[in-house]
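Left out: one protein chain. Kept in place: all the others.
Up next is chain A:
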């Protein structure tokens, strides 16, 4: 690890004022510290923000729930309100990492965790995300864990978060504090970005912006939901593919659908077209299959990840069927 200074921010103002472009906010450190040890992230200052007072969960004025940015993943996922009204979020979060890591990880940090692309982690390998202009090792290399949607010539990495897939299906906004002290609200779909020609940027966050809250919409998928995570071991592994599915049903018809996939793109991949397609349909296996075909029709896999297309279809059908069959 390279030498750095450590600032324990006592309040939001101090955190924002201490910020410089070469510093990093420190949440639980479960991602950042690993990357520093790997010499991938090289901040000269860490500003600890995990202890700032953004740790509450409360009803917001839009009938939804607001979740503090510094609350731990465990406390969030296990909170009675979240479990009751947003079980899809709970389920996605609890599928991630291990209990120990979830205890440390903060919600803000989870949104900003970086890709697990092995080239990104290995400082001697080419990687445009780590070192813009050095090339993308994965495109012609080992790309079994990489994207099938929305990638560019410069980067084919995927976003690794489970929580974010849940949030994408649910619909949410992210509240950030700008360095000038003002507040900005970002729609969840606009929070993460596609790599384009700037894969070094994972999100649309501006330098120095501090995540303080996530606002959830009015609960709609508290009865019919499922988070399916396909992985190489039963726990403590990132998703090969994951699907967050939420359905709202009235009189035997789907009135609203939320569907997002993880492990396939630079951001949680929300199937807006499929969500619309499902509305007004009677839920059954053939509709779910049609939804899966529609969802995966634009998938463009690489040599190493063709399995993701088939796996993705099966995963969508399964997640939707489970969501439909489920009654919490």
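Here is the rule we go by: contacts are C-beta pairs under 8 Å (C-beta built on N, C-alpha and C of every residue); 3 or more make two chains touch, one makes a residue touch a chain; residues count from 1.
The working rule: contacts and distances are computed from a predicted model.
Looking at the choices "Ferredoxin", "sulfate adenylyltransferase", "Amino acid ABC transporter permease" or "Xanthine dehydrogenase YagR molybdenum-binding subunit", the name in the UniProt record of the chain not drawn here is "Xanthine dehydrogenase YagR molybdenum-binding subunit". Annotation: of A:228, A:247, A:278 or A:295, A:228 touches the absent chain (contact as defined above). Checked against the full complex, the one of A:13, A:153 or A:310 touching the unshown chain is A:310.
Among A:9, A:93, A:170 or A:240, the one in contact with the hidden chain is A:240. Residues of chain A that touch the chain left out of the display are 1-3, 39, 116, 118-119, 121-122, 124-125, 137, 140-142, 144, 228, 230-238, 240, 306-307, 310-311, 314-315, 317-318.
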